[in-house]
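In this view, the complex is presented without one of its protein chains, the others remaining in place.
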Amino acid sequence: MAVRERLSGNEAVAYAIRQINPDVMPAFPITPSTEIPQYVANYIANGEIDTEFIPVESEHSSMSAAVGASAAGARALTATSSCGLALMWEELYVAASNRLPLVLALVNRALSGPININADHSDSMGARDSGWIQIYAESNQEAYDNFLQAYPIAEHKDVMLPVMICQDGFITSHGVENILLEEDEKVRAFVGERNPEHYLLNPEETLAVGPYAVSSYYMETKRGQRQAMINARRVILEVAERFREMTGREYGFFEAYRMEDAEYAVVLIGSAAGTCKAAIEQIRSTTGKKVGLVKIRVFRPFPEEEIAAALADVKAVAILDRSEMFSATGGPLGAEVRAALYQARGRAEAVNYFYGLGGRDITVEDFCQVYERLERIAAEHEITDMYDYIGLRSR
Amino acid sequence: MISDKINENTPWQDITEGNKIFQAATSREFHTGEWRTSTPVWDREKCKQCLLCTPVCPDSSIPVKEKARGDFDYDHCKGCGICAKACPFGAITMKEGK
Partner (left out) sequence: MKKSLEIRWHGRGGQGAKTAALLLADVAFKAGKFVQGFPEYGPERMGAPITAYNRISEEPVTVHSNIYSPDYVVVVDDGLLENTDVTHGLKEDGAVIINTEKEKEEVLPLLHDYKGAVYTLNAKDISLKTLGKNYPNSPMLAAVVAVSGAMEPGTFMKEMEASFHHKFAKKPEVIDGNMKALEMTFAEIAKSC
């Protein structure tokens, strides 16, 4: 039986870490992810787990140490946010190209500048091309559930890629909500032990990790990395199926909420999905209008065909980005969803919104207005710009 | 030999995961001596076997056996000339070419 609890998102992830009891956690504190290593350090001090905690002098070092530990054969992880992730930039690529199955608990926070501590996706979106699998959460429950699925995905022999488990800073990381926790033994059986095929501390095998690759090898190596990301699609779904068998909770690349008959859809990532769901229920119960949501869970690998299929029958779609891209057109999710629709000869009108930057709130009322706008766009074939804003002050 | 298995004609499917190399001391197989444009020449008569040259060689190309150095390992010597500078007795001279 699952245990009914109420935890913050940071507590939930730390709880998952305690249950998994990984081998090595190097970490450096940064708001709003600081609590995760704090709680883990408490678990270690109380003798509940025997994870080797390494207090390092920067995030450059925490990711470097995690890379080293993972190459040595350990199950490694770290946690960070915002500028901490930025300082790891080089090592993110090293971890992915060396095919090291480590896990990063990312608490999404706006990147400077201007300096800001609140939720947006500019940190992880900047790292979207680093070769990491990226999985996002709407709620504390999902942050916990995603973390439990991280190592089985990362360490699968057909994948061997690092995984970033993302949740929205403060909104879920510091918000207390009801949550269902799985029992320790069940979690340990589900996640299992890491049994690396090749590792540096193996006395039976000589091994070099991370050699220089001249141009006659680099491109082939990158193609191999791409194959791992392609394989991850299958493995993510297999792990989700095993997770459903254990918990009854279903996960896929995204959640299609009230999409069976939807004419107007929103596509977004993260905690705002819950607010959007409340708007959908309100609109459907008061007006009967057929509105739905595609909440992206897995952004890397990008489920292009599945998203296009989910949006095949809608009249208009609003794609919401919580991250600037400074392309002078749309945002990253907007660009990729539009490309997916184009590739699938999608007929839906599409508008891309920026919202929630630097923690700007988004409300049920905001979503109601988005759906009204979608209806107008579909009815009048109103010409739309590539992008618009929600909640931006403007003259 | 690793170079028999993976080389510049290897398709991407056969490159090891993350370029991992499962063999020790593979650098021996790579003959960096081919890069040499000037070559150290050892004069056994002038050499006092002080061994100051050996530790400064960046390519471990001065073999030592029973407390005495032997001739250069020209398969790996890149001809950098550090040994010639280090020798106090003028026992190593650099000549043009291989």
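We just call them A and B in the order they show up, numbering each chain from 1.
FYI, a residue touches a chain if its C-beta (ideal position, glycine included) is under 8 Å from a C-beta of that chain, and two chains touch if they have at least 3 such contacts.
Note that the coordinates shown come from a computational prediction; the quantities given were computed from them, not determined experimentally.
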*Identify the visible chains that the left-out chain touches across the whole complex.*
A
*Of A:A272, A:V298, A:A316 or A:I377, which residue touches the hidden chain?*
A:A272
*Chain not shown: contacting residue from A:H60, A:H174 or A:R258*: A:H174
*asked:* Can you say which of A:N231, A:T247 or A:T363 touches the chain missing from this structure?
replied: A:T363
*Against the chain that's been left off, what residues of chain A make contact? List them.*
6, 31-32, 117-118, 138-139, 168, 170-172, 174-178, 271-275, 277-278, 361-364
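By definition in this document, only the chains that are shown with their structure count from here on.
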*Can you check the complex and tell me which residues of chain A touch chain B?*
97-100, 160, 198, 205-211, 213, 216-217, 219-221, 223-224, 227-228
_Quick check: in the complex, which residue numbers of chain B touch chain A?_
8, 10-13, 15, 17-24, 26
